[in-house]
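Written below as structure tokens is the structure these notes are about.
Removed: one protein chain of the complex. Kept in place: all other protein chains.
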Amino acid sequence: MPELFPLSPVHYVAAPLLAAFLLPLVAKLSRSFIKILPGLTFLYVLYVSAVLYPQALQAPIIEQIAGWAPPLGINLYYGPMAGLFASLFSALGFIVWLYSLTQMKQEPLDRFYILLMMLVAGATGMVLTGDIFNLFVFMEITAISAYSLTAFLREDDKAEAGFKYILIGSLASAFVLLGIAILYSYTGTLNLADLALNMDKVPLSVRVIVFGLFLVGFGIEAEIFPLNGWAPDAYSAAPAPVSALFAGITVKAALYALARVTILLFPFAGSMALISILGLVTLVISELAALHQKNLFRMLAYSSMGQVGLAIAALGLFTAEGVYAALFAMINHAIVKGMLFLTVFAMAGGSATLDGLNGMGRKKPILSLLFTLGAFAIIGLPPFSGFWSKLSVLTAMGQTGNYAMIAIVLATTIVEAAYFLRATGRLYLSEGNPAEGKTPLSAIAALAVLAAGILWIGFFPGSIDETLTAGAQDLLDTAKYTEGVLKD
Amino acid sequence: MILLQWTLTPELLYQAGTGILLFLLVVAAIFSVVQKDLLMAIVGTSLVSLILSVLFLLLHAPDVALTEAAIGVALTTAIFLIALRKTGRYEE
Amino acid sequence: MDITGIPFFLAVSFGGAFLAYLMNFAHRFLRNAVVLLTVSASAALLFWLGDETFSMEMGGFVLTLGKTPYSLFFAGIVALLAVPTVLFSFTYMAKEERPAMYYLNLLITIAAMYGILFSLDLLSLFIFWEIMTWSSFLLTIHKGGNATKAGVKYFLYSAAGAYAILFSVVILYNMSGSLLIEDVARSFVLQNPLMQLMLAGTLLFGFSVKAGLMPMHGWAPDAYAESPAPFTALFSGALSKMGIFGMGMVLYQIFLQSPFSLPVRELLAWAGGITSALATLRAIQQTDAKRLLAYSSVAQLGYIVMGLALGTPLSMMAALFITLLHGVFKAMLFFAVGAVYFRTGLTDLNELRGLIRRMPVSFLTVLMAIISLANIPPLGGFVGKWLLYESLIQSDHYFLVIVAFFSSTASFLYVYRLIFSIFLGQEEKEFEHVKEVPFLTMQLPMLALAAVTFITGIFPGIVLAPISSALTYLGFPIQHDMWSMSMLFNEWGNRMNLLAMISVIGTVFLTGFTILYFYRMRRTRYVTTKDIHTSGEVPTENENLTYAINFYQPFERAAHPVLSKSIRAWIDWIGRSVSELGDFLRHIYTGDGQTYAWYVVLFLTFMLAAGSWIL
Partner (left out) sequence: MKKLLAAFLLGFIGYYLYTAFAGVPFGENKMEVGKDYLETTVPKTGAVNTVTSIVVNYRGFDTLGEVTVLFLAATGLGAILFGMKGKPEDKHREPSSILTTGAKALFPIIVLLGAYIFIHGHLTPGGGFQGGTIIATGVLILILGIKSFHANHALLSVMESLAGITFVVAGILGLAFGKNFLENILPLGTPGQVLSAGIIPIIYIAVGFKVGAELAGVLDTLMSTTRGEE
């Protein structure tokens, strides 16, 4: 087979697409295919990662779609950073599929899995592509899957949350599209690398406007305050597996897009500082807002926004350490928050409040332990993964002399500890609802994979060091990027 | 007189037509935004699409014009109308 | 692996924890054996611990572990308390739920304490510090219910402290490029003094939270009262001493050369003094045995901080001596109270009474402990307090002497209340079936620790030898004539110079008793319950005639002005304000899509305006 289908980054998108188009057909043959096919697809994509990612660490893989050299055609840039994200997304997709196998019962399942696959594929496309309009297309794919999945449970409030998401999300699309249009009309090219070289054709005042448009557009998807109003509603309305993917995938893809675009097209000190400050503001406000939250999913949503804010604050430093830390924080958040969403859903169902956790320590000890682990990891207690990511964020801030930032991050961590431990404490209250049902093995397995990830990174943080360093270099080395893309 | 120097060239017709259409476009857009009767608002958006479609044609973009005509004028309007039938005609 | 190395030591300590967790699924006895073996093995390994340091890289940081004489002293305290604690847990925790979690967390806490002590760099110290914090948090909330609230409070105070530490660690790392305490100390003196003050201030703040120094003591009473009794012994006895360890390290290894060192230490000494006085007054008010002991712990740590902050060789010696002794006698007290709770299910001093004949060993333990606590010779507590007074006087802190003396004296009041309410007074029918606790697992730990107080009182040299090497390590000029520093010791320093003191004290007491005896003899007669008549009636046997309720009402009325203003209330107020702020901010998210769209548009407008303005 390798000769017939040489592996290339486009498989990340093509395979889920093919599977998504096939799914309605195979569903007519047998219902069981509906569940199996997405899993096979994610497995295949993981296999692609396993083969391609080590190669990307050596040298970025640049693929030209339809055989046209970059300024003319669309290219995919599969460097260490894109590879890292693509692999992360595929892995999360697989885990969420494994979890959904038994936990997701809402019909129509075929459509659910199509949307799920396309959510992952769209986000992967966003990080892979080297073309700004193609980026927009993939953003739309991600966003439309996300809207539908938000309203998937078809209750009134869920539909409303989905509608809010569409409202704000379409604003995001409109702004990004406008920005692209302005850039194209000045430079006559859509390729990111080519644009980076041609940015001098755009007057400075226009660049500021375009940056503002992109910041708002991508910022909406990346949940930057005050653009993240849709997020708490969407997270709490969507089925938990989907919320896990929102936290783990869509935000990360948008953040990647924002980072890539900023560093390639708008590398001003001001734009970077602005991103950092916005990240901090997001962190502080989200964490404080989470403090009083009774609805667990909303609490996790706010926490999610806060964590992303932390990553953005580190990213905005745009030093090697800062990007390293931001990547670390994002990976950690993807794993941990994914696990928390899934655990809470398995423990207390789709509309869990804090009271829903009461007494779970006795009834569902394994899930309680996992929740505790997740809470500790998200707060950043050693020896779990969150500690190292938070520490790298802090040292990155220390290196640039931003001591006030360190203090703010640490102060919000206390707030974070307050609400997460309050929730953890609920597990050990004696009174509570009667426990119903056992958690199926596949769901536990999915959670166990994530928990193992938390512990692994916690005990061997060096194991992902190379990955993160390469990713950070890949993002920051714009010259290498443009040369690589435009070499032929 | 400057006016007298103008002659009715195809160029001028083209310019004038475009100008009028652009004006109508803005009017139709505002009309559909401020209209409380949603049915009229839909007609307004449909009108916007129609004018846009003509404009695209005038700008030598037949592909886009065709798309706009088919999607903007026909399909979107139909979908809006169906949605309207399922909800209510007037905005609160 | 080298069995004298620190990696092996920690591997045993942490590995034992997980093994015990797994063994819980096999059998109770197997698990208990593993638990006991783990703590005793690590205690034994302490003696063989080699000198070589151990480094490893983790997440881009170099972590270095190694022993120092200073840390070895504290490790000794941990080991001394850890073994009795697990022993005491076996029976005590038998009827509690989720024993696996309890032992896992207990052993992790113990191992993490060793880890803290054997950290030569700030990051590994912080890592173990946090591990200790979360595992002890899980132990505190083990009972559920109210304990959850106390535990969260404990964790939040700890987190505030821990993150203050981390703040400094990150900045220090950035400044010196190394995490090793030696390197940090070397580059620390090069910083400007204000920076030094800030960094040391945050570090000291962080460590003092764990030590329960006022005003950061708010977590202590609740957490001590709600956690399972055997763990409380370790909690108050050893875990809070980690704060003392850290403060000593900061003050004398990092901060000493700074121009602000002296004023900061003076301030700390006063904080210690005030803590001891106020906490003693609070302890007197308590009606719950564990809360009483909790406040007593806070007070005792105040003494320790006082001695630590003064920074004379003698005061340091005093501080470290009290550190050990307080650990021992407070563990005894918590064990005894735990034993009473184990048999009666009560810790309320107003309900307990007359257990002396039912639980004589517990009574003996409490008696020994409070003699030690009240600094009465010949038990160990006396030595420490004497040294403290002596050092305070030598360094001209007369006012602090008064404060310390006042709180020492006042502590008689609460220890008396404790022993009276539980063990003395009329025997109650409801306690008729109360038996003494089992010997091996519960009496033995208590008695062993009681023996320690006795031995350290008679032969303080056993403790002073490691203390002097610890102090030498910290840079204090202690030569072989250390014994001459205090008039308390004989010329070889291994024994207390008891003769003079015992004769003085003995004479005073004997004279007093003699006078009293002869003065009151004629009017003294022996009574039984039956001899008491109320309103001319003989009371029935089960009618209670001794009361412990409102034990110190006059005192409480007198002390009211001081105690009515609570610092904890202020800190709670801060917490409430943050929480209200959070509630307010939550309303930014109105749930209305249009509002969100407004935010987006406003934000874009703002960005565009700001961008063009900057241009």
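As written, the chains take the letters A, B and C, and residue 1 is the first residue of each chain.
Note that in this section contacts are C-beta pairs under 8 Å (C-beta built on N, C-alpha and C of every residue); 3 or more make two chains touch, one makes a residue touch a chain.
Remember, it's a predicted structure, so these values are computed and weren't measured experimentally.
A.B. asks: Since one chain is left out of the picture, which of the remaining chains does it touch in the full complex?
C.D. replies: Looking at the complete complex, the unshown chain comes into contact with A, B, C.
A.B. asks: Among the options A:40, A:59 or A:72, which residue touches the chain absent from this view?
C.D. replies: In the complete complex, the chain left out is touched by residue A:72.
A.B. asks: Out of A:37, A:52, A:91 or A:115, point to the residue that touches the absent chain in the complete complex.
C.D. replies: A:115
A.B. asks: Among A:10, A:57 or A:448, which residue is in touch with the absent chain?
C.D. replies: Answering carefully, the residue with contact to the hidden chain is A:10.
A.B. asks: Based on the whole complex, identify which of C:55, C:146 or C:605 touches the chain you can't see.
C.D. replies: Residue touching the absent chain, from the options given: C:605.
A.B. asks: Please output the residues of chain B touching the missing chain, sorted low to high.
C.D. replies: Residues in contact with the chain left out: 62-63, 65-67, 70-71, 74-75, 78-79, 82-83, 86.
A.B. asks: Spell out the interface residues on chain A facing the chain that's missing from view.
C.D. replies: 4-6, 8, 10, 14, 17-18, 20-25, 28, 63-68, 71-74, 107-108, 111-112, 114-115, 118, 125, 133-134, 137-138, 140-141, 144-145, 147-149, 151-152, 154, 159, 162, 178, 182, 185-186, 188-190, 201, 203, 205-206, 209-210, 212
A.B. asks: Which chain C residues would touch the chain omitted from the figure, given the whole complex?
C.D. replies: The list for chain C reads 601-602, 604-605, 608-609, 612.
Keep this in mind: only the chains that are shown with their structure count from here on.
A.B. asks: Building nodes from the protein chains and edges from chain pairs that touch, which of line, ring, star, complete or other describes the result?
C.D. replies: If you draw each chain as a dot and join those that touch, the picture is no line, ring, star or complete graph.
A.B. asks: Roughly how many whole angstrom separate the Cα centroids of chain B and chain C?
C.D. replies: Those two chain centres are 79 Å apart.
A.B. asks: On a C-alpha centroid basis, what's the spacing between chain A and chain C, in Å?
C.D. replies: 44
A.B. asks: Measuring centre to centre with CA averages, how many angstrom lie between chain A and chain B?
C.D. replies: About 40 Å, centre to centre.
A.B. asks: What residues in chain C touch two or more of the other chains?
C.D. replies: none
A.B. asks: Quick one: in the complex, what on chain C touches chain A?
C.D. replies: Residue positions touching the partner: 57-61, 97-98, 123, 126-128, 130-131, 133-134, 137-138, 141-142, 144-145, 147-149, 151-152, 155-156, 159-160, 163-164, 166-167, 170-171, 173-174, 578-579, 581-583, 585-586, 588-591, 593, 595-597, 599-604, 607-608, 611-612, 614-615.
A.B. asks: For chain A, which residues are in contact with chain C within the complex?
C.D. replies: 160, 163-164, 167-168, 171, 175, 204-205, 208-209, 211-213, 215-216, 220, 226-227, 229-230, 232-233, 270, 285, 288-293, 361-362, 365, 372, 376, 379, 381-383, 387-388, 391-392, 394-395, 397-399, 401, 403, 406-407, 410-411, 413-415, 417-418, 421-422, 425-426, 428-430, 461-462, 465
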